[in-house]
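Note that one protein chain of the assembly has been removed; the remaining protein chains are unaltered in position.
Up next, chain A:
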Amino acid sequence: MADSNASGVASKRAYVVAIAVILLMWQVAAWFLPDFLMPDVPVALQRLWQELQSPAFYEGLGNSMSRLGAGYGAALVSGIILGLVGGTLNAVRSTLKAGIIILQSIPSIAWVPLFLILMGFGNLPIIVVVAIGAFFPTALSVMNATESVEKVHISAARVMGASKLQMLRRVYFPAVTPELITGAQLAFGNAWRALISAEMIVGFSAGLGKSLAYSGEIADMTGVMTNILVIAVLAAVIDQVILERIKHRLLRYQYL
């Protein structure tokens, strides 16, 4: 326990240093470039403070988060199901895996033109693009983990008379959870990138990506940098705080 606390402090310190260096690099760039190209860090922080007071900011944030939630959530559920089923079916596993690897190499944002026409201008194409980005790493990690579940764990469950469903729920699912979480964190990165880019392109109703794109269009560099700041901070908070916490909760047995 003492060890994990110490490493926790160390990694927190590493984060603080990294953030300071990044902000410093930004500030150095701002000193060399004119203000209309690159704003000072304090100016952007001031704008951020103003934004945090405005209801429009929260409307955009809410829209983005619900798209992320819907797309990422759907991807996790379907990825876990496909991964578990695919991982246990020897006959289709290799084909399924090859298919995923091929489809995964297409940047999910590339689907936007197709989905815009197919689904119309609205939330749905953005959500689907987010889901596609998150689905493949989830399914692939669960499928790989399912394949390598220890034989003795499966045999033991069969000997105890487990049904197929009990086997999935009580043996396969917990056995693949460590890899699932790694896959889900990877999937979150993909989902987040897909969300911001899709919002920038589709530009349907308020959202973080749209707000960023709009600032660019009106050459409001302070707005651009403020939006980038928000996007960076949110991603770090979701990944490092929320997902890490869920990971520690689910894998509690490994940390004891």
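Here, contacts are C-beta pairs under 8 Å (C-beta built on N, C-alpha and C of every residue); 3 or more make two chains touch, one makes a residue touch a chain; residues count from 1.
Following the convention adopted for this analysis, contacts and distances are computed from a predicted model.
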Legend entry - Name under which UniProt lists the unshown chain, selected from "Molybdopterin synthase catalytic subunit", "Adenosine 5'-phosphosulfate reductase", "Anti-sigma factor" or "ABC transporter ATP-binding protein": "ABC transporter ATP-binding protein"
Legend entry - Omitted-chain contact residue, chosen from A:L23, A:M65, A:L124 or A:A162: A:A162
Legend entry - Sole residue of A:A30, A:V171, A:A184 or A:V230 that reaches the chain not shown, by the stated touch rule: A:V171
Legend entry - Sites on chain A contacted by the missing partner chain, in the whole complex: 150, 152-153, 155-163, 166, 170-171, 174-175, 177, 253, 256
